[in-house]
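Just below is one structure, and these are the notes that go with it.
A single protein chain has been omitted from the complex, and every remaining protein chain is retained in its original position.
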Amino acid sequence: MPLLDIKNLTLEIDTSFGWVKALDKVNLSVDTKEVRALVGESGSGKSLIVKSIIGALPERWKVTADRMNWKGKDLLSMSDNQRRAITRSEMSVVFQNPLSALDPSATLEEQIAETIPDNLLDKGWFWQRRAQRHSIAVAQLHKVGIRDHELCLKSYPHQLPEDVCQKFTIAMALASNPRLLIADNPTMGMEITTKIQILRLLSKLNKTRELSILFVSHDLLAISAMADSMTVLYCGQSVESGKMTQIRKRPLHPYTKALLDSAPSFRRDLPPKAALHCLEGTIPTLQHLPIGCRLGPRCPRAQKECVKMPDVRRIHDHHYACHFPLHRDKA
Amino acid sequence: MLVYLGRRLNLLVITLFILCAGSFALAFLFPGDPLTNLSGLANPDEQLRQQLMHKYALDQGFFASLWQYFQLIFAGDWGISMRSGSSVFEEVTRTLPASIELSVYAMVLSLFIGLPLGIFSGLSHRKALDRGILSFSLIGYSVPVFWLALLMILVFALKLGVLPMSDRVSLLYDVPLNTGFVLLDILQSDMEHREAALQNAFAHLILPTLSLTVFTCSLIVRLTRRSVINVMDSDYIKAAYAKGMSRSEVVWQHGLKNALIPIMPQLVMQFTLLMTNAMIVEVIFSWPGIGEWMIQAIYQRDFPSIRGGMLAVSVVVVSFTISMDVLLKLLYPLSKRQLHAQV
Partner (left out) sequence: MPKSSFYEEEPFPSPVRQTWNEFRRNHIALLGLWCLAFFVLLSIFGPILSPYSALEQNTDAILLPPAWEPNGSTPFLFGTDSLGRDLLTRVVNGCRITFGASLILVLVAMLIGCAIGAFAGMSRGIRASVINHLLDAIMAIPTLLLAIIVVAILGTGLVNSMWAIALALVPQFVHQTRDVTRREFQKEYVTAVRLDGAGNTRIFFFSILPNMIEMLVVQATMALSIAILDITALGFLNLGAQSPSPELGAMLSDALETAYIAPWSIALPGAAIFLMVLSINLVGDGLRTALRNRLTQ
């Protein structure tokens, strides 16, 4: 049974021009010990999926799903308290910009102490518990690679460099011993050396601690090194999902192929000084969402049938939603 | 930290310096004989003139007389009031506590009511409670203070006869002048009918304080509300929710601290606005404070008093603002990048 199982998640947002389906029948699932990548352009709704998983959406938006299960229990029908209990102890989120996710007026020690749940501590007087929290915090910091824990714990967020802050947010996320770590673009805007450090850390955590990771990003190179499986998202619709090796070898959806083609290192057979391949146009705005398959207007293989939403078909764990996938000829 | 303290003290000293110099310049800017403006003695004869010129060092050039003026100010010789004949300094020290008392009570009441209202309003953004409080604060902020005071007198003092409309305490009670703060004086003294005098003074305080509180409270509500809304919209609050904390935990541990501390300097500035409105309210209620005294001085062209009053009020206001600034910085040494709330 997968850890996180989402089927046909639909999110409707009220904008100044009416109700818009920002997410349209998205399917996503994460197994134990799996690193799943959620890939898509900016504006495709990746952060919205993360927010709907942890329940941080504004109340007036409409969320519906056929299935949104965490370890078998339906997340949408739970009460707020139960959902919060799950978010506190079994799921954790690492956000995009570490400095904006940390309270600027509290020291780092106070912030990590909040995330350590009470059941990890032994009974005792409150100063003993504080000492225990401190030692747990120090242990977590060492595990993510921050050696100078004294300096780190008594500083404020703006006094530390960005990579230390991001490692700290990962340590905070791990302090409650979660089963799933959701990383929402954690290496956005970082230098390449820092990026590699963080990615290696996440990889190591996945292998040693049985931690599943949902890695949301649009950086294909980073993902291909780390992820076991991938879900491709375009404009609020999940177009393809499957194992990483299979998708790289044989992408079935035109968009996936265009994505892989756009990163030059994936194509070995590019002639020198050839034009780089990309899809024309840009991602549509919320006001002008196409009906049916949203890639329609940009897709080189689109036909009249594409105004109808394609069904999800699968070939051995490789799911795709296209009327004219790449392994069939253009009809 | 020390650098900040140094800069603030520097600002305080320079500002006081500029205020004193401005007060000196006023003696020449006010119509009439500068010597009369400085000393308060009208139409001095020749011998007195010489004495005054020597005293104020007016014959020795601008900077010498400025320096002499500073020394006199520090010594407490602010000239003589042309109306009453007593020393300006004495009159200022007599009337200033009354104004400060009124302003302090109004400020405390405004904070007591305004801060919670602003916080509740910010937390329930876009809901009915927020709209209601915002409407009330908008109305309270638009009402002219003197009109409100007049209406209150009309309704409560004249029509209903419930509350008195002038002075600090009824003439029946003879309160000994000790600190200048009427409630403290009554409590400290051992006159007979202390309870009744206390009640009476309290009744006299209600209308002026309320007229001032409405305006200041509205400003405080708006400031606080805007700051709370800005903080609750920020990313780290959303991250805190994502950590699994409940709403009350997030508000208490992260929200309030970040919302209230950055606006404290602006809250302190409301006090200066309050003191100016207090001057108008004093005139209406015949409250014997420095505002009423200064305005009477303006009617009667009593220039030394005007100068002295202006210096006193400016010095109080500036010292209060900067010292509260320093105090807040000492208590809450935080990062330089703070959210700035606007009214």
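When the chains are written out, they are named A and B in that same order, and each has its own residue count from 1.
As a working rule, a residue touches a chain if its C-beta (ideal position, glycine included) is under 8 Å from a C-beta of that chain, and two chains touch if they have at least 3 such contacts.
All figures in this text were calculated on a predicted structure; none of them were measured in a lab.
Within the whole complex, the absent chain has one touching residue among A:I6, A:M68, A:A258 or A:A302, and that is A:A302.
Where subunit B meets the chain that is not shown, the touching residues are 11, 14-15, 18-19, 26, 29-31, 138-139, 141-147, 150-151, 153-154, 158, 272-273, 275-277, 279-280, 283, 294-295, 298-299, 303, 306, 310, 313-314, 317-318, 321-322, 342-343.
Methods note: only the chains that are shown with their structure count from here on.
Residues 54, 56, 84-85, 87-89, 92-93, 95, 97, 100-106, 114-115, 156, 158, 172, 176 of subunit A touch subunit B in their complex.
Contact residues of subunit B toward subunit A in the complex are 234-236, 238-246, 253-254, 257-258, 261, 334-335, 337.
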